[in-house]
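What follows is one structure encoded as structure tokens, with my remarks underneath.
Removed from the display is one protein chain of the complex; every other protein chain stays in position.
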Amino acid sequence: MKFGVITFPGSNCDHDAYWAAQQVSGQKAAFLWHESHDLENCDAIIVPGGFSYGDYLRTGAIAKFSPVMESVRKFAASGGLVLGICNGFQILCESGLLPGALLRNVGLKFICKPVHLRVENADTPFTSACHKGEVLTIPIAHMEGNYFCDESTLAELQRERRIVFRYSNAEGEITAQANPNGSLDNIAGICNAGRNILGMMPHPERASAPELGCVEGLRIFESLATALATK
Amino acid sequence: MKAYVYVSLKKSVLDPQGKTIQGALKKMGYKGLEDVRQGKYFEISLGDGLDRTEAEAEVGRIAREVLTNPVIEEYRFSLED
Partner (left out) sequence: MITSPAFVIDPAVLRDHGITPDEYEKIKQLLGGREPSHTELGIFSVMWSEHCSYKSSRVHLKRLPTRSRLVLQGPGENAGIIDIGDGWACAFKIESHNHPSFIEPFQGATTGVGGILRDIFTMGARPVAVMDSLRFGPISSNSGLSVQPGAAAPTQAEIHKNHSVMEGVVSGVASYGNCFGVPNLGGETKFEPCYSGNPLVNAFALGLVKKNEIFYAKAAGAGNPVIYVGAKTGRDGIHGATMASEEFSETSEAKRPNVQVGDPFLEKLLLEACLEAMQTGAIIGIQDMGAAGLTCSTCEMGARGGVGLEIEMDRVPQRETGMTAYEIMLSESQERMLLVAQKGREAEVYRVFEKWGLDAVQVGHVIAENTMRVLEHGNVVAEIPNQALTDDAPVYKRPLQRWEPPVPREKPEHIQWNAGKDHTSDLRRLLASSNICSKRWVWQQYDSMVQTNTVEGPGAGDAGVIRIKDSQRGLAMALDGNGRWCYLDPRLGAMHAVAEAARNVACAGAVPVGATNCLNFGNPEKPHIMWQFSQAIDGITKACEELDVPITGGNVSFYNETLGEGIYPTPVLGIVGIIEDIRQAVHPGFREAGKTVVLLRGSDPGDMADAEPEFGSSEYAKEILGALWGYPPALDLEKEAALQKAVIEMAQAQLLDSAHDCSDGGIAVTLAESAFSKGMGIKVNLVSRGLPSEFVLFAEDASRMVISCDRGKLHGIQQVAVKYGIAADVIGETVPEKIEISVDGAVAVSANVNELHKVFEESLEKALRTEPELVAAD
């Protein structure tokens, strides 16, 4: 099983995602260069966090035009697993692979802190190692994480159970206070209709070792590894 | 020829920056404010190769496909010789 991590100019969580993927899969991962169409036969693609193209213009706005994203689109269309983390989520939305957009945080400031996430759907390749309703603690670190979409899209996401993570308190209650950035419906992560593309603002790769104080992010990677192993 | 492109959030999208600026202006005592929206502004210099119609089409495409995210933003632009 081989994970591929995309490097755009300005990606800065590519090494982190690479490291976490490698820990979980026990196998070498690959860095995929933005200018190349070649996905190097990877079984799952991670679009990592960072500031691709400096987040100039809009977050993810320039990255979506890169050659590698063309291949990712094709890969996803054929059912390939794609995980977008933070800036990766923003890029997937800009690319149209996921609906909606990520706006500036309501508080207008960059926020870096661990948050609680309630798993809304454990029936995806990204969350099979979790239980529905379970609360994970995973850090966020972003300026534009305020999820927005129109009403009909929201209704569709809800109906199709495509909201995968929502910001909650430690007890798993979805409250306004637990919403760090103003996201619609406390949305922290969503998937596509095919359940093979997940975008999330929190950074699971940062909650991946006991020394770091939390290991619950590893579940996402473990779920992915299981999905690939049983594919 | 020069193109001036203005990009702003759609009316239906909350603009916290605009709201903050509005609040500050009000506090500072500026009168008569109803709403402040923040946006982006681009100045694009075009070479001689394009006539006005072509320029209009090209700038429209740039604004639509790159400068704005249609989920949240809208644009308008003007051309000047």
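Going by the order they are written in, the chains are A and B; count residues from 1 in each one.
In this text, a contact is a pair of C-beta atoms (placed from the backbone, for glycine too) under 8 Å apart; a residue touches a chain by one contact, two chains touch by 3 or more.
Remember, it's a predicted structure, so these values are computed and weren't measured experimentally.
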- Query: Per the definition of touch given earlier, which of A:139, A:182 or A:199 contacts the omitted chain?
  - Reply: A:139
- Message: Which candidate, A:64, A:118, A:203 or A:219, sits in contact with the chain we can't see?
- Response: A:203
- Where subunit A meets the chain that is not shown, the residues are 9-10, 12-13, 15-16, 19-20, 49-51, 53-56, 109-113, 139, 141, 143, 203, 205-206, 208-209, 211-213
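Here is the rule we use: only the chains that are shown with their structure count from here on.
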- Per the centroid of Cα atoms for each chain, what is the distance between subunit A and subunit B, given in Å? 30
- Task: Going by the contact rule at the top, pick out the subunit A residues touching subunit B in the complex.
- Result: 57-58, 61, 65, 93-94, 99-101, 103-108, 148-150, 182
- Considering the complex alone, what residue numbers of subunit B touch subunit A? 9, 12-14, 16-17, 20, 66-67, 69, 71-72
